[in-house]
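With one protein chain removed, the remaining protein chains of the complex are shown where they sit.
For clarity, chains are labelled A and B in written order, and residue numbers in each chain start from 1.
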């Protein structure tokens, strides 16, 4: 199937190879070519600048590793897949910080949505905002069939706006109408509704999530990599190219938007609300 | 939520403010920020030049009124929401008239599809052609669950063609395939079918239509206006910009098309048929 040998013999390693850093644990099974990537940044796997940097490095390592053909992304924290972008990175910081943070967010999306690997999200908990984007950027989404777990791009609820490439990714998954309504309402969809809307591809009992993710991965890996990768690129290129072409503009727009006192106030109110919830 | 005070105190008015002209009745509830707009142009709320002009002025008034955040559009005439563009405006008139009429049609769509307000269509009767466009241009569509009421862009049935921006609006709601088939067949879909196709968002018994519309409106207004407006604009800008960029061209195309003897003949035949139906 047009596959080159994965590794020169001199580099042969044990069938399992793990690397872990502070926030993400990665385990690559060389016999299957599948990596398991687990978010483990308590309490809620929020996408801080540190988290995004580690995420990006982990994806890059796997992408460049010929032993790796696919990655399953899941959470090591109960009940939460990822809470999305870390609001503290967007609140009360300086312009340089906002710029660096936003570039890191873009980077993750470009790597994940444009990955040559098969990417399966095993969504084992709630997944608002940026957490939802991570799932949307994968090739396939399986969610635990717990109606308490929700998923969605709820930015509007916080008084902020999902950037155009979040929107493009969402539209590519659920279509224009569902995206328009869901984004304007900042909806968080319980798992059964997410399935109905096409936001996730299937629901399984939580204890079978990883087993199912592996089965789906095997199905996708049965295809020749080269043809699958070219096909994926053909489907996603327009949307990926749009951000690449407007990346600096998008950073400036974000900095300008997030620096507004009215937006800062909205975010502070939202954080207060979250604290009270606890 | 980033809202400026709606009115300087000196302008404070009674909690309800109504304005009405010949063809449309508007009632703004300042406590909720919601206007009720009722088409009342017997026999069938057809979109004549006069109607469109009043519609446009009413929308502009509300849009510029800081006390208004949303509008519910419905009909005061039983069984009909709007019969669409007034065919008499397109038949046996001169070129200047056709141009003025078409500009007014464009104007309504640009105002409604691009409105900063939350727009909910309470479709309490049939809604062919231009009537369907009005509903499609809103943020949410609730229809009376009466299978005798139909909705659709049935222009092809009259031997005419929905313009590209009717089509774009339709595709954004129901997707390419359903739009392609429905437009070519000039289908008028009974309410239950319209729901199934996604042409309307929900059906309710006719007597509960306005109550439901208010509840939906409240749900949409729970979001901060600024974020919701930017999100809406992001979703609709491409399609709105396309007409703005080609507006004069579109008018010329319409004038040229509608002036053809073959088209005039089709429209006369259609009007004869309508008369016989009565």
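In this text, a contact is a pair of C-beta atoms (placed from the backbone, for glycine too) under 8 Å apart; a residue touches a chain by one contact, two chains touch by 3 or more.
Owing to the predicted nature of the structure, the values given are computational and were not obtained by experimental measurement.
Here one chain is not drawn; of A:86, A:139, A:180 or A:250, the residue touching it is A:139. Check A:56, A:172 or A:262 against the missing chain and you find that the one touching it is A:172.
Here the missing chain is touched by one residue of B:66, B:148, B:237 or B:265, and it is B:265.
Which of B:16, B:66, B:148 or B:176 touches the hidden chain is settled by the complete complex: it is B:176. What subunit B contributes to its contact with the hidden chain is residues 155-162, 164, 167, 175-177, 179-181, 183-186, 262-263, 265-266. Residues of subunit A in contact with the chain left out of this view: 1-2, 139-140, 171-175, 198, 201, 219-220, 223-224, 226-228, 230-232, 234-236.
Assume only the chains that are shown with their structure count from here on.
The distance from the centre of subunit A to the centre of subunit B, each centre being the mean of the chain's C-alpha atoms, comes to 38 Å.
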